[in-house]
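Apart from one protein chain that is not included, each protein chain of the complex appears where it belongs.
Order of writing sets the chain letters: A and B. Residues in each chain are counted from 1.
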Amino acid sequence: MAGPINWLLQIVSIARFGLLSIPRRRGAVVATVFGIAGVVTVLVGVLSIAAGFERAMAVSGSPDTAIVLRSGADSEMVSGLGRDETRVIADSPGVAHSAEGPLSSAELFVIIDIPKRSSGSDANVPLRGVERAAFQVHDNFKIIRGRMFDWGKDEVVVGTGAAEEFDGLEVGSTIKVGRAQWPVVGIFTANGGVAESEIWTGATVLQETYHRGDSFQSVQAKLISPGAYEQFRDALTSNPQLNVKVQRQTDYYFERSETMSRLITTLGFLIAFLMAIGAVFGALNTMYSSVSTRTREIGTLRALGFGAGAVVVALMIESLVLALIGGVLGGSVAYFAFNGFHTSTMNFQSFSQVAFAFRVTPQLLLRGIIWAAAIGLIGGLLPAIRAARLPIATALREL
Amino acid sequence: MKFAHLIWCNLKRKKLRTFLTLLSILVAFVLFGMLMAIKQALSGGVQLAGADRLMVRDKVSIIQFLPVSYKARMERIPGVALATHQTWFGGVYQDPKNFFMQNPVIPGEFLEMHPEFILPPEQKKAWLQTRTGAIVGRKTADRFHWKIGGKVPIKSAIFPKDGGDGVWVFDIVGIFEGREKGTDTTPMFFRYDYFDEARSSWAKGQVGWYTIRVQDPAKAAEIAKRVDQEFANSSSETKTEPEGAFLQGWASQICNITLIVSSILGAVFFTMLLVSGNTMSQSVRERTGELGVQKAIGFTNAQIVSLVLAESCLLTTLGAVLGLGLAWMLTSRGDPTGGLLPLFYLPVPDLFIGLGISLVLGVATGFFPALGAMRLRVADALRRM
Partner (left out) sequence: MSESQTTDGALVRVERVEKVFHRGSEDIHVLSDLSLEVPAREFLALMGPSGSGKSTLLNLIGGLDRPTKGTVTVGGERVDELSDRELAHWRARHVGFIFQLYNLMPVLNAEQNVELPLLLTHLSKAERREHVRAALDVVGLSNRAKHFPRTLSGGEQQRVGIARGIVTDPTILLCDEPTGDLDRKAGDGILDLLQALNREHGKTIIMVTHDPHASKRAARTVYLDKGQLGNEPLQ
């Protein structure tokens, strides 16, 4: 009499026999597990690049900070603002104030060449000149080694990401700025954001060295609250003295990274997709051979009265379990190999390096395991059906 | 070869298994082809760099300008055949997403410096005669459906046009093709004189970088040094390097694509080795009795090993040929990222590398099964059957 409990018991028995027969078909089992593990490792690894890059851009901005560029400029690089304009912007409604004055930092930057540690060849690193209010505007800024640079002196501090990626950026070393050597006096963090890929100094000394007169490239201003943004923006865009473009800092960085993120994600998925297809064929292959090794056993079970449906379910469960083991294995390897791996790349849109770390997030691991499960199910389905449909007499005659 | 049909028939032994293994191998090689194309797209310009060209930029920072007066000084340096300049215009055509490079150049010199851009003579003549004229590469022309005689408005944030609404309008007088498959035909080039006259006064007389052609490519490094020495004490110091070195540096800034690609392929081929190795092992194990018979009949160990290896190599090579063929077809459809990798194609040498890899894979796959077949003792094998 076949009831649901009986059916479940059948499935468990068949699955148990399957487990016991694993030593006999070691080769196929190993191939299945490691094959799927390999796919998941590559999938998670490649997508962790995109995740890391996006994070670096995402934590770079706060919603209560605004960035102002010249109208028509889509990045700081091509923007230009005069000192008068920066004063007007600083005095606009919506800007937060401290005892010293408005929390607004007019900034400019140049690109300097510093060799990348990994390749030994030169890379473009941004050198940013800031005003005193900068450290309240970029309020996740923190010196972790050395000290802050002195205003008016030819000194720099280096972001921790830049220090890791590029050669010769330790406290006490010097870098070539213009024709002179400026000392590195401190290392700073900025909560993992883009600022950590930069080198900072005072705006005035940078203007002098690069003959920028009294011009800047952007104004970064801290607002009273995220809600004050509209007020600030409207005041600036309606002011006839100004010709500017205003954005929340978060939106600005998001747009800045769009191209690169899109590139990495598209390529990542392309590669992962192809690997998954290959893995399905591989899984089908190894599952077919796993099942064919046990043809006589399965035939015997069915001759004894075990149902064909139970056989199919048990075999699919087995395939699923092997695939999940492979998925967990692959995910773990990806995590230990890639998570936190530091690297940097060039952001096309800003022409300069962005240092970031690969990020193996829980969502990514979960996604990897789901892919593994899908591969296991698809790979196990057809062989399972074939095993269940083979005429029992034929199965019993197999060697 | 008289053993060919024997090898082929052994592969047909379990058709489904062979077919699935073949498909796995096929997909692995499609991936190989795609990765080679991606690698080429991100770092390939280097091979096409002119061996007789040097890049000269501001030593302090790549975004600084150089005076246009440097041109004459450069051409006086012994070993320099020609010096011409370009400038990063940074313009936008309708939408920032429609990115392509537009640079002002000196038309005659530019074409002479870059023979890889092929422009019909009548179009060159038109360009020399039209101040607002611009030539554009085939890829970009096709992308926006531009024709000769059309007008193209570009807005530059760095160099707004003096007067009017700041928008520059160019007349398309020529469409150029690339000499090689990998030549970049996305940029647009317009005339420096138009550019210099109509841009704001603060920027006049400044250019982005210089390209120098040397008379003797063997002396390129030496002449590079001479150029930098010439300007060592001037207002803007220079950094001069061969074009290939510059592009290499640029490519390595993006990422170490070779390392990434090699790692992925390593993982992929390792996985594949497991799968097809398993297939071959099983296949050989099933044939124990037959192998015993073959040995009894008089096949030597060497012959048995060769037959097994030939079988595994045939399998991997067939999969590789099909996979590379499919990769070729897919990559010839061009950039899969919608504009971010304009130079997207699969280089022919990589196809041969792929075939080489498939042979190595075939030997690796068949190695242990072949060893097992060789070690088989005839008497045991026959008894087992």
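One rule holds in what follows: contacts are C-beta pairs under 8 Å (C-beta built on N, C-alpha and C of every residue); 3 or more make two chains touch, one makes a residue touch a chain.
All of these numbers come straight from a predicted model, not from anything done at the bench.
Shown chains touched by the undisplayed chain in the intact complex: B. The omitted chain makes contact with just one of the residues B:Ala296, B:Met329, B:Val348 or B:Leu371: B:Ala296.
Along subunit B, the points of touch with the absent chain fall at residues 2-3, 5-6, 9-10, 12-13, 289-290, 292-303, 378-379, 382-383, 385.
Here is the rule we use: only the chains that are shown with their structure count from here on.
Subunit A and subunit B have CA centres that are 25 Å apart. Residues of subunit A touching subunit B in their complex: 27-28, 30-31, 34-35, 38-39, 41-42, 46, 70, 72-74, 77-79, 110-113, 116, 118-119, 121-124, 177-179, 210, 259, 262-263, 266-267, 270-271, 274-275, 277-279, 281-282, 284-286, 288-289, 343, 345-346, 351, 353.
Residue ranges on subunit B touching subunit A, taken from their complex, read 16-17, 20-21, 23-24, 27-28, 30-31, 34-35, 38, 60-64, 90, 92, 96, 155, 157-158, 160, 166, 237, 239, 248-250, 252-256, 264, 267-268, 270-272, 274-275, 277-279, 281-282, 336-338, 340-341.
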